[in-house]
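Dropping the structure in here first, questions after.
The other protein chains are all here in position, but one chain of the complex has been omitted.
In this document, chain identifiers A and B correspond to the written order of the chains, with residue numbering beginning at 1 in each.
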Amino acid sequence: MARTRSPNRKKSKAANAGSSVFQDIARNPLLWLLAAVPAVLWIGHARPDQSTLLFILSALAIVPLAALLSRATESIAHRTGDAIGGLLNATLGNLTELIIALTALKAGEYMLVKASIVGAIVSNTLFMLGSSFLLGGLKYHTQEFNRSTARLQAGMLFLASVALVVPSAFGAVQGEQITAKLSFLLAVLLILTYGCGLVFSLGTHRGYFGSAVSAGGHDEEEGLWPVGEAVAVLVIATLLIAFVAEVFVHSLEGAGAALGMGGAFIGFVVVAIVGAAGEIVAAWSGARKNKLDLSVGIALGSAVQIALFVAPVLVLLSFVIGPAPMTLEFWPGAIFMVFAASLVAALVSGSGRSAWFLGLLILSVYATFAITLYILPPQAH
Amino acid sequence: MARTRSPNRKKSKAANAGSSVFQDIARNPLLWLLAAVPAVLWIGHARPDQSTLLFILSALAIVPLAALLSRATESIAHRTGDAIGGLLNATLGNLTELIIALTALKAGEYMLVKASIVGAIVSNTLFMLGSSFLLGGLKYHTQEFNRSTARLQAGMLFLASVALVVPSAFGAVQGEQITAKLSFLLAVLLILTYGCGLVFSLGTHRGYFGSAVSAGGHDEEEGLWPVGEAVAVLVIATLLIAFVAEVFVHSLEGAGAALGMGGAFIGFVVVAIVGAAGEIVAAWSGARKNKLDLSVGIALGSAVQIALFVAPVLVLLSFVIGPAPMTLEFWPGAIFMVFAASLVAALVSGSGRSAWFLGLLILSVYATFAITLYILPPQAH
Partner (left out) sequence: MARTRSPNRKKSKAANAGSSVFQDIARNPLLWLLAAVPAVLWIGHARPDQSTLLFILSALAIVPLAALLSRATESIAHRTGDAIGGLLNATLGNLTELIIALTALKAGEYMLVKASIVGAIVSNTLFMLGSSFLLGGLKYHTQEFNRSTARLQAGMLFLASVALVVPSAFGAVQGEQITAKLSFLLAVLLILTYGCGLVFSLGTHRGYFGSAVSAGGHDEEEGLWPVGEAVAVLVIATLLIAFVAEVFVHSLEGAGAALGMGGAFIGFVVVAIVGAAGEIVAAWSGARKNKLDLSVGIALGSAVQIALFVAPVLVLLSFVIGPAPMTLEFWPGAIFMVFAASLVAALVSGSGRSAWFLGLLILSVYATFAITLYILPPQAH
């Protein structure tokens, strides 16, 4: 991130000096979806039984809120200097996913939470990367990206994925309490590793790994907001996401039943894509501008952050706010998907170039996962 | 394929203008095995109880027929231009495997069919690649091949393999009917992906991936036949393979019992190698001529074609001609082998050079698979 941001910072600051939240909303059709927010709050209050409608509206409402949140974080990060800015990006980069997962955690919907963790890793790696390659490839004959940075990021993702699924892969379930203790210890270890990763990418080796650890990486040429506005947007968007997520999570059971989707499918596909909508748009925009490094960095960096930071934070918080501790035990299909997705990232990034069919092939793998999960939902734990 | 073929097409056409089917049979000792064809048909009629003899004779008879078939396809493909020729190669490239598998499908021998699918992927990747590296390495001290093409092909093979084993890896068997439905949907998805791959490799990006999707890639310097002869050979060889395959499949049970081999072992080793004999010879010939790109292209391209085209076609046809739908459910060892083989392809192709011991090591892995399958046959589903 520091890598792609540094060269043209001053220029972009100057060029976008006058940008403001309202101008952006007027210009960006994605943000018009904000109209769904009041609808969600009103219908959620007046007709809480309309699950399917609420499910669709709240999913639509989260997308622009997540985009605002991520732009606000970027704007603040830019004014605070590289180190603090990077830290902000790294901790708030997946805030939307975190808020939705926390709401589900409080409601005791553990399958949903786990499915959305797995879904976030898999959809960052397969859906975001695959669709960026496809969209970029439809415009450019072939595209190149920095092979060694991508390979390092993919290597880190593989390591993080392995660490995350260890307890399940050992297949040695021996009572709730022992697994909870193990999950607690591993969560602490993963967060410490993540902390060291921040020291590395923001301190000792700024710009070396690129956006390997922090998930931001949004395109610099879009406008930045004044700090005051940005902080206000950050607070308001977070609060609104929390409200909408509440409606979203509570509508899931009814909507899932009506639409024939299990909790695992909803968490894996819907929550993961809704939560990452802002990043997906940024990755696509990078690919269409032939800046594939940006897309790869956002996709892999965000997946690493989910595995090393969001997932363990959820485990630790489950000891405080959940009805029972959430463990790091995943169902066999989840282990396979995380493992396969991070290997795909490693193998694909090794070649350093892409074309449309490679993107389509990666999307096919994602589609086989989604179809299988839809038709063969995992048994509840 | 287009890549290796284009440069010297005109020259090779000129040099081999006079080649004909009968000259080739006289010159090529492999084709003398055609003598086994009438023997199979006669003994299959007169003494159908001689399972072991029929098994050996029909295996021997398929080898030269497959070689004729593949040469005929090449000859026609050359005269029809790149696009249609590539399409012919891509759809008829694994015709022998397809005919044998269809015969087994009709007889309801699903374990044999699945084992031959897995065997075709694994033996293309490990046996064909390993033996090419070994044979080439015994002649040349070290050999180089195009790393980025090989890496792209291996990446595609990994993606195709993952897509193929998803339902089994999810380990969530929930009734025959649901699994059949899932297999149907995934088969359609894989075939669509394969179709896009043809558009890519024959249309938008001709020559970019090399022979990544189409499995032909035979050595150009051997003679081509006149179109009329080639079409006649194509039709006759296909019919003869269908007859011989019938005898072959029906001799399997008796011969397997007599030779102590289970259906999975026969499908995995014997059917896979007999069906791919023509390609194996072409890959070896490439390696001995220090054209390792050709060998790697044939091996990986053919494996991709099995996973993305032959396997799903068999699933779809099982709904029409089989006694019951065949699903994409494989036994755990099969998943491990496909996954491991495609990773081996990815890791080995990453280095871009080979020597005899690397080939031997790959063959050792193939041997451990074959030995284990012989001694520990999978339980029937």
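FYI, a residue touches a chain if its C-beta (ideal position, glycine included) is under 8 Å from a C-beta of that chain, and two chains touch if they have at least 3 such contacts.
Small disclaimer: the values here were computed from a predicted structure and weren't measured.
Contact with the omitted chain, checked across A:Val21, A:Leu57, A:Leu190 or A:Leu376, is made by A:Leu190. The chain not shown here is touched by just one of A:Ala36, A:Leu68, A:Leu134 or A:Ala154, and that residue is A:Ala154.
In the full complex, chain B contacts the hidden chain through residues 141-142, 331-333, 336, 340, 343-344, 347-348, 350-353, 355-358, 360-362, 364-365, 367-369, 371-373, 375-379.
One chain of the complex is left out; on chain A, the residues touching it are 148, 151-152, 154-156, 158-160, 162-163, 166-167, 169-172, 174, 178-179, 181-182, 185-186, 189-190, 193, 196-197, 200-201, 204-205, 208-209, 343, 346, 350.
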